[in-house]
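Only one structure is covered here, and it is reproduced in the block below.
One chain of protein is taken out of this complex; the other chains stay put.
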Amino acid sequence: MPLIEKRIQNPVQIERALTRISHEILERNGGGDNVVLVGMHSRGVPLAQRISTAIERFEGIKVPVGKLDIGMYRDDISEKGSPLMKPTDIPSDINGKTVVIIDDVLYTGRSIRAAMDAISDFGRPSQMQLGVLVDRGHRELPIRADYVGKNVPTAKDEDVQVRLMEIDGADEIVITTNNNDMGDKT
Amino acid sequence: MLKSILIKSGRIIDPASDRDEVADLLIVDGKISEIGQINSKDQNVEVYDAKGFVVTPGFIDIHCHLREPGEEYKETIATGTKSAAAGGFTTVCAMPNTNPPMDTKSVVDFVKNKALTEGVIRVLPIGCVTKNSHGKELSEMSELADAGVIGFSDDGKPVSDANLMRQALTYSAGLGLPIINHCEVPELADGASMNEGWIATRLGLKGMPNSAEEVMAARDISLSELTGGKVHLAHISTAGTLDMVREAKRRGINVTCEVTPHHLTLTDEAVLSIGDESTSFDPLTPNAYDTTAKVNPPLRNISDMSIMANGINDNTIDFIATDHAPHSSVDKICTFQEAAFGISVLETALGSVLSLYHNKKVELGTLIKKLTSDPASFLGSNLGTLKIGRTADVTVFDLDETWRVNSSLFFSKGKNTPLDGTSLTGRVKATFYGGEYVYRND
Partner (left out) sequence: MTLETASQQSFGQKHVLDLDSFTSQDITHVLDNTLAMEQVLEREIRKVPALRGKTVVTLFYESSTRTRVSFEQAAKILSADVINVSSSGSSTKKGESLYNTALTIQAMQADIIVIRHPHSGAPHFLARQLRSKVINAGDGTHAHPTQSLLDLYTIRKNIGTIEGKKIVIIGDIMYSRVARSNLWGLTKMGARVVLCGPQTLIPNDFLNGHRTEEGHPFAAVEIQTDLDTALKDADVIMALRLQLERQKAGHLPSLREYSQTYGLNARRLAIAKDGALVMHPGPMNEGVEIETDIAHGAQSVIEEQVKSGVAVRMSLLYSMAAGQNLEI
């Protein structure tokens, strides 16, 4: 089935969005002293690292970055097959800290729900916040992002893909659509 | 007066009279009356159209288990003989491992009477070699012989004590009857549930080596030579046993043997389950450990199995016997180790055996001989032939009909067959016992 792919952000735009999110995190939390970033596997991890690097550039402080695999917290494991889990690594004591969960795309909210449960098992943060590069709508749970790179209204049959240098070899955001109408009819 | 029956246009094969021709066969008063081109307009003659079918003497099974008295939940004389009739058999010899066992005249009489009142074909009892088949003291063989047993056997168990076997052979020689022995050295077979070999190793099941059978077969042949007694080796399964019997016969020793349809056609791979067509490297499926393939002696490997056809062809093997061993589902729906030994064979015997003909391993006439006149000779009886004037035990079968085995439709209470769901070529169409229909499948 032919896929139609539309690029909606280029590397420069992604960099700008991350810079803005970094500033917003500092602004909202009165600096970065009490902040821990937790990136969700897979693409949330490099995004969290980039934000941490940006904050270090502006403020000269190192915000710790954790990695989180939510495989064991999903509510749909019977439907999705057995995923290969990546290491979860929450670097420091998160009790009383502000944990900012970072992910690439916010969609139904179910992954974020799982991430909040997972983080709760590591300690009791004073606050959890959420930062995403793309919010594409269609929420199924009462969850919203505190920091959003770009709001992208989408249809359900579309897919938003964030590609990052660290994983995919290039920075870009694309919308893909299964083209059923214009496809080869044979 | 019985109705006369005219079996029209069948291919009549009667090994005892060297007959293999398309002809008509007339049964009058329960006897074979005439063979040839017969046209009868007589109202009193029922015509059975056997065009395209094979017409043979009724089959004779020297070895089956009817389970009555004592284990009627597995089989009765009524169901067992119906099953036999459906398999084309008109005479079966019942093994004595019933409960109580056939070690006294009264039990033998019970079986004979049941057979007359409830059975549909001829049942010839076999008596125990030892009291209770315990292998300690000889049974009252002389009285059993008077009661009409055709031989003695502790089948299911061997006569393990060599001296007792010697005495049994000597004693029975005086009665003119054979000792039918289940050859298995208990120490070599202890705890085993299938053939020894890589399949048993893979399944983690204790295997029975060929030696368990061969060591005792060698003993029995030697004891027969010593005593002059007639020894019959039941259900032989290994190439080694076959060689020993061939050599013993060459030397004139009074030994005979039989083979079952399953040892002629199946290997120990059946334990992996026949339906799966597993090969060695394929993973075991949940269907492995197929308890319906658990039988004693066990299904052997391919080389032992293939060599059995040679034994048929060179007459080392005297006849084919079923070792029909019906069991109820509780005996088989369990782990392999717990499961009972035995296969329900009567209704699949012909189809199994004919695969040797279809695969060009054995001539059709030879196979029929091994089911009819050869077992009749073993019994010393005039059954097993279509000669004029003889009892009209006649089997009609379609040599080429392919059918799917569905054990739930068996007449036998024993649904335990590894062939369930597989296809066989060759099917019984009608069985006549003493000139009357006892089975018909139109």
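For clarity, chains are labelled A and B in written order, and residue numbers in each chain start from 1.
One rule holds in what follows: a contact is a pair of C-beta atoms (placed from the backbone, for glycine too) under 8 Å apart; a residue touches a chain by one contact, two chains touch by 3 or more.
Bear in mind the structure is a predicted one, so any value in this text is a computation, not a measurement.
Of the options B:F53, B:Y171, B:F336 or B:Y433, the residue whose C-beta touches the omitted chain is B:F336.
When you scan A:E15, A:D117 or A:D146 for touch with the missing chain, the hit is A:D117.
Screening A:Q13, A:N29 or A:S42 against the full complex identifies A:S42 as the residue touching the chain left out. Residue positions on chain A in contact with the hidden chain: 42, 69, 71-74, 77-88, 117-118, 121-123, 159, 161, in rising order.
In the full complex, chain B contacts the hidden chain through residues 196-198, 200-206, 209, 279-281, 283-289, 301-302, 330, 333-338.
In the analysis below, only the chains that are shown with their structure count from here on.
Centre-to-centre separation between chain A and chain B, using Cα means, comes to 75 Å.
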